[in-house]
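Would you mind keeping the following structure in view while I ask a few things?
A single protein chain has been removed from this complex, and every other one stays in its place.
Chain IDs A, B and C follow the sequence of writing; residue 1 opens each chain.
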Amino acid sequence: MDHSSGEEYDVHAHVTSVRTYILVFAALLALTGLTVLAYNVRLGDYNLLVAVLIATLKASLVCTWFMHLKYEKAFNTAFFVGSLIFVGVFFAYTMNDTSERTRVNEFSGGRIDPKTGGYTHGTAPVLAEQGSEELSLEAKESSDAAEPGSPE
Amino acid sequence: MTKPEGTLQLPPQMSTLAPQVDFLYYVIFWVSVVFFVAIVGVMVWYTIRYRRRSGVKPQPTGHNTPLEIAWTFLPLLLLGYLFHEGFKGYVFGAVAPDEAIEIRVRGMQWNWEFEHPPGIIELNTLQVPVHEPIKLVMSSSDVLHSFFVPSLRIKRDVVPGMYTSMWFEATSLTSKEKPLTIFCTEYCGAPLGIDNSALPNTNHSTMLASLNVVTRKAYMKFLEEGPPMPAECDGNPNPAACWGEKLRVSAGCQSCHAVDGVTNAPGPNWKGLFGATRKFVDGKSQTADENYIATSIREPQSQIVSGYANVNMPPYRLSDKQIDAIIAYMRSLNGTSAPDK
Amino acid sequence: MTTEAVASSAPPGGDHHHDSGHHGPEFLAHHFDTPVQQFDAAKLGMWLFLAQEVLFFSGLFVAYAVFRNWYPAAFSVGSHLLDWRMGALNTVVLLLSSFTAAMAVRSSQQGNQKQTSTYLIITIVCAFAFMVVKYFEYSHKIHVGILPGSLWNPTAEGLEEVKAAAATSYVGEGLPYHIRTFFGIYFVMTGLHGIHVLVGIGVFIWILKRNMRGEFTREHFTAVDISALYWHLVDLIWIYLFPLLYLID
Partner (left out) sequence: MAGEHTDLNYLNHERGIKSWLLTLDHKRIGIMYLVSVMIAFALGGVMALLVRTELAFKGETMMEADTYNQVFTLHGAIMVFLFIIPSVPAALGNFFLPIMLGAKDVAFPKLNLASYYIYVLGTIFTIVAILVGHVDTGWTFYTPYSARADSSVVWMTMGVFILGFSSILTGVNFVATVHKMRAPGLVWTRLPLFIWGIYATAVIQVLATPVLAITLFLLAMEKVLTIGIFDPQLGGDPVLFQHFFWFYSHPAVYIMILPGMAVVNELIATFSQRKIFGYMFVAMSSVALALLGFLVWGHHMFTSGMSEYATMVFSALTFLVAIPSGVKVFNWVATLYQGSISLASPMLYALGFIALFTIGGLTGLFLGTLSVDIHLHDTYFVVAHFHYVMVGGTVFGFLGGIHYWWPKMTGRMYNETTARWAFALVFTGFNVTFFSQFVMGSQGMPRRYYDYLDQFQPLHMTSSGGAYILGVGFLVMTVMFIQSLRSGAQAPANPWASAGYEWQTTSPPHPHNFAVDPEMTRGPYDYHLCTDEELFDGLRAPEEPAAEHAA
């Protein structure tokens, strides 16, 4: 194991120019502004999608340039991006199951029993009637406002 | 593979679902036996045939990709079949026919409460008509429980804050003295430091209920009259007190209420309770008469005696006759068994 | 974009009189053969740790998604209770600190220790600024009684704020019961992220000290690079936290 002064002996990390860093930083600030702007525009469900897309764009900018993922060994990128697939699997199945539950009343959070239209046993408003947990002022209001079968 | 009286491995088949489940169980069982015998047999044979003998060198390993592909993808066919059959049986057990009788099941720490359609409440016993689909709509009032009847091959968790449901159709009657046992199979703990934890309905392992499959006529009669007085109380001079005593056991009151006049934990002692004045947490007080006891059984949280603030007793919705029986039993504890009600 | 290759000037191999047959420059650990191997191993180890952090925070994002799906009204009102300007300020502060951290690595790669120290100091100052903004947000919520779960007992002033927030959100009037769940998730997410920022400050102070002692040279800047990677990840998490918590319509 002789230590020739060959290329592979010393560390040759890639040095990015200052210009690149400044450009990336400016882009990140612009995107933050864009997110806030998008927030004020009423897009309904797409607001969430737009917010996540912009955040992902910013995140990939930070990853490729600030974290040098562009010049990194293939395995590091593969492992880091690969971990996102596992996050995706975790999201997909948990959301797939939890969104199947019985309809939830937005106001009181009470689970609506499909048959009787009333609240399922053990949810907050039902507990209120049982008096097992004294509810402060505004929750009482919310349970009045949210009578069973209240408008969606 | 339908053996109604049950085999070495499986309990008797008492529901329409059971034969399907058992057939699939035995298909998997025999497939497993074949695989096991093949693998271990070949292993043992090779071990003997090629045992180490001096002077015999091992052959270098070849490789046989088609064989590898074969034993990677061929088992997929078998597994595909198992998945398909399994899912079919599962859907059959999960989706109830429309005309099923709907029974509300409430699990609470160590009791099962059943509510039949017209509002009749049963505690730790369930009567169902034979050859009729019964749909169970279940929820829990405290922690996770799970409703399991081995002979019906049905099991579903009972989750607080959510409805879970399943259905079954009993195929044969159960005898009076040997009802089906309902187990709780989701761990729900035990109270700290009760002395004899083998008593019924005092912890997770004794949270049992009995399922009686009766004729339709008997079921209809039961719906009118509500839960009957237990048979052994008939000859008793004070049948109501005897029923009350039996209820204290079957309804699980004994896990918190003693009757020896001494211990007052975790719930108040029943001996000497009837007629005594009770001081509440908010300072008011009241003599313990009939309706005090009725309300403290039906809505325990509405009137809490001082000293028991952090004991959250669940509501017990017993029928009027049952509450009268408990009151009669309390009177008998004080020795004033004058039935002047 | 011109990229200057790092001219390797220092003679490889350094001196040879080390114990236990040590070979190579002083910073090379005995069980590595070449500095490249040591650097790559460190980088790989760090990226594995970052993947683990991503999975760690993924649990929180899944909880967020489940409860936003169940209680959209409560999340909308809860989000309006938060001051998005403070959130935006915090985002800019963290982006700046991320920029200066990257510049610190660049100057350390070129062996310019003084410049590295200045950039590190700016990064640490930004991190402190972030925590100060967080302190104001938290103290206001605690003072007004808007807390998670059963700690939720808003004072009169708090109730006013909740009603105002409900008015601006799509809910209009009527107060959802589960604002407390939103704040349960809000405090856990931003609190855990805050703890990671504090850890980042600690790491950078330790790196600054070692840099002051002149430990990092053109060949040996691994520690600066790795702590910057950790800091970029903390910034990444906040890039997602800001829109998801502060900007729910």
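As a working rule, a residue touches a chain if its C-beta (ideal position, glycine included) is under 8 Å from a C-beta of that chain, and two chains touch if they have at least 3 such contacts.
Predicted, not measured: the structure shown is a model, and the values here were computed from it.
Hidden chain, full complex: it touches shown chains A, B, C.
Of the listed positions C:L44, C:I122 or C:V203, the one in contact with the omitted chain in the full complex is C:L44. Annotation: of B:E102, B:E115, B:D142 or B:E290, B:D142 touches the absent chain (contact as defined above). Interface note for the absent chain: among B:G161, B:P227 or B:P300, the touching residue is B:G161. The residue from C:I185, C:I207 or C:V224 that touches the chain not shown here is C:I185. Hidden from this view is one chain, which touches subunit C at 29-32, 37, 40-42, 44-45, 48-49, 51-53, 55-60, 62-63, 66-67, 70-71, 147-151, 177-178, 180-181, 184-185, 187-188, 192. Residues of subunit B in touch with the missing chain: 8-11, 17, 20-21, 24-25, 28-29, 31-32, 35-36, 39-40, 42-43, 46-47, 50-61, 63-64, 67-68, 71-72, 75-76, 79-80, 82-83, 85-94, 142-144, 146, 148, 150-151, 153-157, 159-162, 164, 181, 183-198, 202-206. Listed for subunit A, the residues touching the missing chain in the whole complex are 1, 75, 83, 86, 89-90, 93-94, 96-98, 100-101, 109, 122-124, 127, 132-133.
Everything that follows uses one rule, which is that only the chains that are shown with their structure count from here on.
Here the chain at the heart of the structure, going by C-alpha means, is A. Looking at contacts between chains, the pair that accounts for the most C-beta pairs is A-C. Averaged C-alpha coordinates put the centre of subunit A at 40 Å from the centre of subunit B.
Averaging Cα coordinates per chain places subunit B and subunit C 50 Å apart. If each chain is reduced to the centroid of its CA atoms, subunit A and subunit C end up 16 Å from each other. Among the residues of subunit B, none is found touching two or more other chains. The set of subunit A residues touching two or more other chains comprises 101.
The touching residues of subunit A, counted against subunit C in their complex, run 1, 3-5, 8-21, 24-25, 28-29, 32, 35-36, 39, 42-44, 47-48, 51-52, 54-55, 58-59, 62-63, 65-67, 72-73, 75-76, 79-80, 82-84, 86-87, 90-91, 94-95, 98-99, 101, 104, 106-109, 124-125, 133, 136-139, 141-143, 145-146. Partner subunit A is touched in their complex by these residues of subunit C: 1-6, 8, 10-13, 23-24, 33-36, 39-40, 43-44, 47-48, 50-52, 54-55, 58-59, 61-62, 65-66, 69-74, 84, 88, 91-92, 95-96, 98-99, 101-103, 106, 109-110, 150, 152-154, 159, 162, 171, 173-178, 181, 219-222, 225, 228-229, 232, 235-236, 239-240, 242-244, 247-249.
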